[in-house]
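The complex appears here minus one protein chain, its other protein chains still in place.
Labels run A, B and C following the written order; every chain starts at residue 1.
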Amino acid sequence: MSSRIDVSIEHRNVPEPPGKKHPNTCPACDSHYRDDELEAALWVCPHCGHHFTMRARTRIASLADEGSFSEEAADLRSEDPLDFFDLRPYTERLAEAEMKTGLGEAMVIGQAAIDGNGCELAVMDFSFMGGSMGSVVGEKFSRACDSAAQRGVPLVSITASGGARMQEGILSLMQLPKTVCAVEDLHDAGQPMISVMTHPTTAGVLASFASLGDVIVAEPGALLAFTGPRVVQQTTREKLPEDFGLAEQNLRFGHIDAIVPRPELRAYVTRLLRLFGPNGD
Amino acid sequence: MSSRIDVSIEHRNVPEPPGKKHPNTCPACDSHYRDDELEAALWVCPHCGHHFTMRARTRIASLADEGSFSEEAADLRSEDPLDFFDLRPYTERLAEAEMKTGLGEAMVIGQAAIDGNGCELAVMDFSFMGGSMGSVVGEKFSRACDSAAQRGVPLVSITASGGARMQEGILSLMQLPKTVCAVEDLHDAGQPMISVMTHPTTAGVLASFASLGDVIVAEPGALLAFTGPRVVQQTTREKLPEDFGLAEQNLRFGHIDAIVPRPELRAYVTRLLRLFGPNGD
Amino acid sequence: MATDHELRLRERLTRLRGLNLLGGTRLSAELEKLQRQLERIQAAPTDEEIWRSVELARHQDRPYTLDYVERLFEDWVELHGDRGRADDAAVVVGIGRFEGRTVALIGNQKGRDIKERTKRNFGMAYPEGYRKAMRLMELAERHGFPLLSLVDIPGAYPGVAAEQHGQGGAIARSQALMSRLGVPIVTCVIGEGGSGGAIATALADRVLMQANSIYTVISPEGCAAILWRDAAEAKKAAAAFKPDAVHCLELGVIDSIVPEPEGGAHTDPDEAARLLGEALRDALDELEPIPADELKRTRRAKFRSLGVYA
Partner (left out) sequence: MATDHELRLRERLTRLRGLNLLGGTRLSAELEKLQRQLERIQAAPTDEEIWRSVELARHQDRPYTLDYVERLFEDWVELHGDRGRADDAAVVVGIGRFEGRTVALIGNQKGRDIKERTKRNFGMAYPEGYRKAMRLMELAERHGFPLLSLVDIPGAYPGVAAEQHGQGGAIARSQALMSRLGVPIVTCVIGEGGSGGAIATALADRVLMQANSIYTVISPEGCAAILWRDAAEAKKAAAAFKPDAVHCLELGVIDSIVPEPEGGAHTDPDEAARLLGEALRDALDELEPIPADELKRTRRAKFRSLGVYA
């Protein structure tokens, strides 16, 4: 008896998703670069086009008009509501992440202009505890929505996240409905959200605000999946399609609007801001 | 290269859909009956349960409380806006259909009560030119929606149709948006529509009001398809699944809420009328 | 027959003049347009002329949706996917700037060469395509963008998977959604307006047809196969059910005819685009001042009035 849901899996022949190597070695073509070389190339491999992870502040600098970015809610910090302790205390992990990244949390928000178009930015940083979403990320995103609504400008969200932050337990799950409600309030205020999904945008972030963009674009090769390939493989023993969960598969299945290479992102977002802008109506 | 849309076809082993034999011979089990035998059995084969086509007035009698039905718009008649002539003039076909069926058109509408619950009925008759939808069917359905809205009662629609009436050309296609708008006006008035699809409910009727029921049920074995099996087979040369387009396949694919055998239909509709009724809110 | 046809159109004009509609300016604009149409029509199309429309509507060089988009839109961004299961290439959707405003566009899209035709399924949408269109309608509504739809579809796709994925319901629900929108909607049939596939995205405030497009309840071949039991009698069928723009206008099914370059749109795509753009702009200009509730009410009333009976 066949299942009621057609669970046949579509396989395609595409290259393997990138594995893990030295951070500045291209996982796709093995070219190695200095930081300044990659910085100059927007952290895109000049040889093969592979998109390296981009830090939040670098991302903001690459999009916002010079001097236009004005950060908001920079002083918000996580608490430890569960006294969470796995192999180490949560508070220790937080302190270490802040030390390592120079960021207070996995998301930076603020006002900006892109090619003269006012907007609000909410940018995640994967280096801060895998971009996981706890109470502070939820609150920051929520405030970004309000800031955009109050000023009558679109919100541009750029995600990179492994999912919810386990160390905040059920409260981290609650950041899903929280950010969803924030986007809905933004929409009720008549403002759009442009969602840019970068590698990886998974689990709780994919299943909440990131998927609610009026326009959703992804960077090439980004993993966009609720459950990542390793867990799917282990749990179901299914043979995974070669491009499982990647942006390319998501485009084919109708989940995103476009795949935009990083060098073209600023122009693409600018065009959208113009179309959604006050003269656009 | 695989198509962007997963067009893999699900096949199942189920019995062949009924073919064509003498009207009172069961196409499923070959039992033969007199009219009065079938009438007493609601035109369901007492031996195997096959559902014969049921005429509109018989259907109304089987559902409505005795004496409760009050027909509306009985005097509407088709015109021939295109002076349509194929092998015979449209006007001649119409006259013949009226003679044969005793009906002015392929739909009967009116006020009724079912087990004491007030409602509006819109019942199609496949015997009148294959239940095709032209201007009169569209107008009658539209008036049924208004009558239900004005009296604050639900609409129960019972369809049996080969599609739009070609002889009215583009005007018959316009009955799709017309009936759709009528249902939306009904919904805006706060009243539900219960859609009962009987064999066959296809093409223009399936692609308009019949699919807009708040609850959609079908009779067992009914063909519910936009394009029937013969045309699909001829056009695409695809191997058809055994239950192609039947109610059972539609239920499996999520298009209908339930398959309700005719003897249970009255009780089922009654229950829905109670739930949607004025005390239900 | 010419006289008869003119008579009917004159009757319609007279009826319109007698109506006590809201929005006097709009009505007089409407009347003026009909008057112009009337003047353009010397005679009802002959059977030969009807068949020529069928051929031109299907001409392999006829401009398709994207040909018009590139000529009429600035800042065009094509959007993709139904957010469910697929991105149907037979339906193109996006937003762009048209004559100084942002609009949302839905268009059927055929392919030019064999490879593209296959990719776009010869312009025949799957249910996923209608759902993609519905997603754009919701986006338009959310942001107050007027909605344009360009119709050019041979018909709903007669395939097994299309049925299994719920073609009938998708066409019904797409129309239902259009009847609920508070933004102006303008549709133009730019080639084949084939049956359910066409009406799925044509429940608009203004429905236009290019002069050589057709709008049909069934393909001429399909009609001939059923009524004449011979698909080769398509020409007879077309003559009988009259899918050309002039007859559609006469029957009140469309609001006006968009002229094409002499010889058909394919002979001069730039000029065809200019003429189409003008007609779309005029329609939007008329509709934009109307409040959302009135738009919706009038749109529904218009479609609910279609049909001829005694």
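As a convention for this text, a residue touches a chain if its C-beta (ideal position, glycine included) is under 8 Å from a C-beta of that chain, and two chains touch if they have at least 3 such contacts.
Just so it is clear, the model here is predicted, and its values are computed rather than measured.
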Visible chains that the absent chain touches, using the contact criterion stated earlier: A, B, C
Residue among A:G49, A:P220, A:P241 or A:G277 touching the omitted chain: A:P241
Residue of A:G118, A:G131 or A:G254 touching the missing chain in the full complex: A:G254
Contact residue for the chain not shown (choose from C:G166, C:P243 or C:G264): C:G166
Among B:V215, B:V232 or B:L246, residue touching the chain not depicted: B:V215
Missing-chain contacts mapped onto chain C: 83-85, 127, 131, 164-166, 169, 173
Contacts of chain A with the absent chain, listed as residue ranges: 4-10, 76-79, 81-82, 84-87, 134-136, 138-139, 142, 164, 166-178, 180-185, 202-204, 206-212, 224-227, 231-232, 235-236, 238, 240-241, 244-245, 249, 253-255
Missing-partner contacts on chain B, residue numbers: 187, 190, 192, 214-215, 251-258, 268, 271-272, 274-276, 280-281
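Just so it is clear, only the chains that are shown with their structure count from here on.
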Whole-Å gap separating chain A and chain B, where each centre is the average of the chain's CA atoms: 49
For chain A, residues contacting two or more additional chains: 252
Chain C, residues touching no fewer than two other chains: 85-88, 128
